[in-house]
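Only one protein chain is missing; all other protein chains are in place.
Our next item is chain A:
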Amino acid sequence: MALFLQRLIDGIGNGMLYGAVALALVLIYRATGMVNFAQGEMAMFCTFITWKLADHEFGLGLPIVAGIAGGVIFGFLFGAALERVVIRPFESADHLRQMIVTLGLFLAINALAAWIFTADTQRLASPFPSGALRLGGVSVSYHQLGVIAVLLVMALALRELFGRTRLGLAIRGASMNPESSRLLGVDVSRMLMIGWGLSAAIGALAGALVAPAVFVSPGMMQTLLLYGFAAAVLGGFDSAPGALVGGVMVGVVQAMVSGYVPAVGTQLQLATAFALILMVLLVRPQGLFGRVSVERV
């Protein structure tokens, strides 16, 4: 029983991180109507910035919380700048071409990070105290608890932004019907820029939270991005709370399957993510919390 609970807790902890990546994907999807394959690499790049700000040996040695704040702010500016310089020339192109541009970004940012920073694996400290909370035979690290709390707050903040504020409404409108938005005085290009900025900032936060576990390296986000995709598909690509719930479910399924199905073990873990994506797409393509877009004709 204790082992089961431990696996459950570990699954939830990992799953929240998948959910954070999924949130970034969902955000850009809601803001721009496209899937950004470079999401993970953008987060990785920002995590290197956090590392540069916080590392005592190779960087400025700032407190880790300041480093994360710096990485998140850099992320917003980085995302906005990428939209302005790389994506905007393709603004009128179809989504397929835009997504291929993000695939190019994936490769470019990955190479750039290795060139500017290092291709070696680096350590990043957790912003939360070390140690763990023990209850019976189950232990939950303060890092896991902190990650869960931070990401819950972020998801609620995003829900408020999109559900209740004018900016959120304008961003949603601009992605849904750019022409009508322009006719109502909305600067659509600026909304896309803000959407990319927000999404990259969330990615930066997710990167900094996952880095203490996976270390900082150019490839650090690639597996996480796949789980993030699984989480986003499961939760519904247009639902922010769905992304987090989807992430937790992917994390728990992964922990249980690799724990209880010996044939899967640790080697085939990633396959569970793909199996989940396929099952969801077959059974409920809009995801658990996604809305089906209906238009009467």
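By our rule, contacts are C-beta pairs under 8 Å (C-beta built on N, C-alpha and C of every residue); 3 or more make two chains touch, one makes a residue touch a chain; residues count from 1.
Just so we're on the same page, contacts and distances are computed from a predicted model.
Look at the chain that isn't drawn here: its UniProt entry, checked against "Glycine cleavage system H protein", "4Fe-4S ferredoxin", "CheR-type MCP methyltransferase" or "Amino acid/amide ABC transporter ATP-binding protein 2, HAAT family", names it "Amino acid/amide ABC transporter ATP-binding protein 2, HAAT family".
Of the candidate positions A:Gln144, A:Ser181 or A:Ser199, contact with the hidden chain is made by A:Ser181. Contact with the chain that does not appear here is found for just one residue of A:Gly59, A:Gly146, A:Gly173 or A:Gly219, A:Gly173. One chain is missing from the display, and on chain A it is touched by residues 166, 169-170, 172-173, 176-177, 179-188, 291, 293-296.
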